[in-house]
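Let's turn to chain A:
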Amino acid sequence: MSAELVLSGAIFIGLAIIIPIVMIMTVMLGPRSDSAAKNDPYESGIKHVVGHADQKFSVKFYLLAILFLIFDIEAVFMYPWAVSLRELGVFGLIEMTVFILLLLTGLIYILKKGVLNWR
Partner candidate 1 sequence: MEHLLINPGFPLLSTLIFLPLAGAFLLLPFKNDDTCRYISLGVTALVALISLLLIAGFDTTTARFQFAETRPWIETLNINYTIGVDGISLLLVVMTTLIMPFCVLASWSYIKVRVKPFMICLLVMETAMVGVFVALDFVLFYILWEAMLIPMYLLIGIWGGPRRIYASVKFFLYTLGGSILLLVAIIWLAKTNNFSFFIPDMMWQDYGFRAQILVFIAFFLAFAIKVPMFPFHTWLPAAHVEAPTAGSVILASILLKMGTYGFLRFALPIVPDATVALMPYVLWLSIAGIIYGGFTALAQQDMKKLIAYSSVGHMGFVTLGIFVLNKQGIEGAILQMINHGITTGALFLCVGMIYERTHSRELSVSAGVGKYMPVFVTFLAFFSLSSLGFPGTNSFVGEFMILAGTFKYDGVMHGNFPYLALAAIPGAVLAAAYMLRLLQKVVWGGTNNPDQSYLADLNWREIVTLAPFLLFVFWIGLGAQPFIDYMDTSVTVLLDNFNAHRAQAIALAGELLP
Partner candidate 2 sequence: MQDLMAILPLVATGAGAILLMLAAAFESFRKEGISIMGIGLFAFAFFVQLAVANSGSFAPYSGVLNGMLATSTFTKVAGLIILACGFFSAIAAQAYFTQNKGFVLEFYCLMLFAACGMLLLTMAAELITLFIALEIMSLAIYALVGYDRKSVRRSEAVLKYLMLGAFAGAFYIMGTVFIYAGAKSTSFRVITDVIATTGFLSNPPLVGGAFLILFAFLFKAAAFPFHAWVVDVYDGAPLPVTGFMATAVKTAVFAVLANFLMISSDLQAAWVDYLFYIAVFTMFAGNLIAIAQNNLKRMLAASGIVHSGYLIIALVAIQAKTFTGGAMLFYLAAYALATLGIFAALSYLAGEEERRVSFDDFKGLARVRPYSAACISIFLLSMAGIPPTAGFMGKFYIIASAFQAGHVSLAILGIVSSILSMWYYLRLIVLMYFREPEDRFEVAEMTLAPLGTIILAICVFAISFYPVVL
């Protein structure tokens, strides 16, 4: 039972109390608007969540999400490299440049194909 453990325990307990309080206060104090559209179930561009399974839906959101994922992962990869930048040296720099350039070509492709145009 070290002091750190007690401290972290206290923080978690504090969070457990504060978060519900904040949420409840948002409900009570925040402005509200109520409409039919607002109450519709809504998910990633699918307008009618309830209904036939074979109806068509827009792929735009998925596309965007996937693209986001790729560049998000890029950022994730850059983090460990940044941490060990000095150890990896020039070799790491070259590898990372190659990696980023590869993704850059992907980005160029996406741009030219007009995937990012929200039609």
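Simple rule for what comes next: contacts are C-beta pairs under 8 Å (C-beta built on N, C-alpha and C of every residue); 3 or more make two chains touch, one makes a residue touch a chain; residues count from 1.
The candidates came about this way: all candidates are chains of the complex that A comes from, given by their letters.
From a predicted model like this one, the values you see are computed outputs, not experimental measurements.
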From 1 or 2, the one in contact with chain A within this complex: 2
Residues of chain A that touch candidate 2 when the two form their complex: 102, 105, 108-109, 112-113
